[in-house]
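Only a single protein chain was left out; the remaining protein chains are all shown in position.
== subunit A ==
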Amino acid sequence: MLQIVDLNKKYGDFHSLKNLNLIVNPGEVFCLLGQNGAGKTTTINLCLGFIPPTSGYIKIDGEQVNDKSSSVSSKVAYIPEVVMLYGNLTGLENLDFFSRLAGFKYANSQLESFLSEANLQKEAHAKRVGGYSKGMRQKVGIAIALAKNAKLIFMDEPTSGLDPKATDEFSKIVLRLGEQGKAVLMATHDIFNAVNIGTHIGIMKDGQLIHSLQNSDINPNQLQKLYLETI
């Protein structure tokens, strides 16, 4: 689903990303670990086409990102650290607006079902997002991804700042997405969460992917040790 080949990104003399190679297949949840500045967010920004690469390429479902004729944007969804929605719109209205921008027009009942699927309590659906907690906003973000029926979902530290219960709820949703055959690339600082939900785990440092592991090959303690040694 996602294929990153020899990807480099330079800002002047600063080499932000160095020869990144990575593959995420359908049903896989690839968790990228690393300190701030390791290149996780840059990788996601490049994958979403927000910034152009210096060299190398990214293919999503066989189509190259930044190719004007490609339709990759219709295949991907994005959940940032804080899903910044419009505070003066309700959860339903936000979902409707973002879905319409992606080319989907749903009835209210369908929108409600996406929000419920993302575990947002029913009474919050028609409330303005300005009063939502971070966890509730993240759930609307997931609902947006579900409504778009994206094959590949990028998540940029989505559980950062969430309380343990909200993190647990979020993790379960990500696992379910993987089970549904979605490919997920998630940048995170949370080692234990990565072990819980990731099928694959990568450790980045200074723009390089230092380790790329299968979850089955490593336990949480080994991962923590490896992570601390790497960074």
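Methods note: a contact is a pair of C-beta atoms (placed from the backbone, for glycine too) under 8 Å apart; a residue touches a chain by one contact, two chains touch by 3 or more; residues count from 1.
In the analysis below, contacts and distances are computed from a predicted model.
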item: Choices "Adenosylcobinamide kinase", "PadR family transcriptional regulator", "3-oxoacid CoA-transferase subunit B" or "ABC transporter permease subunit" - which one is the UniProt name of the chain not shown; value: "ABC transporter permease subunit"
item: Hidden-chain contact residue, picked from the options A:Gln35, A:Ser73, A:Ser160 or A:Thr230; value: A:Ser73
item: Sole contact to the chain not displayed, among A:Ile4, A:Leu22 or A:Leu48; value: A:Leu48
item: Candidate in contact with the missing chain, chosen from A:Val83, A:Ala166, A:Ala194 or A:Leu226; value: A:Val83
item: Contact set of subunit A toward the excluded chain (per top definition); value: 45, 48, 50-51, 73-74, 76-78, 80, 82-86, 88-89, 93, 97-98, 100-103, 141, 144, 148, 154
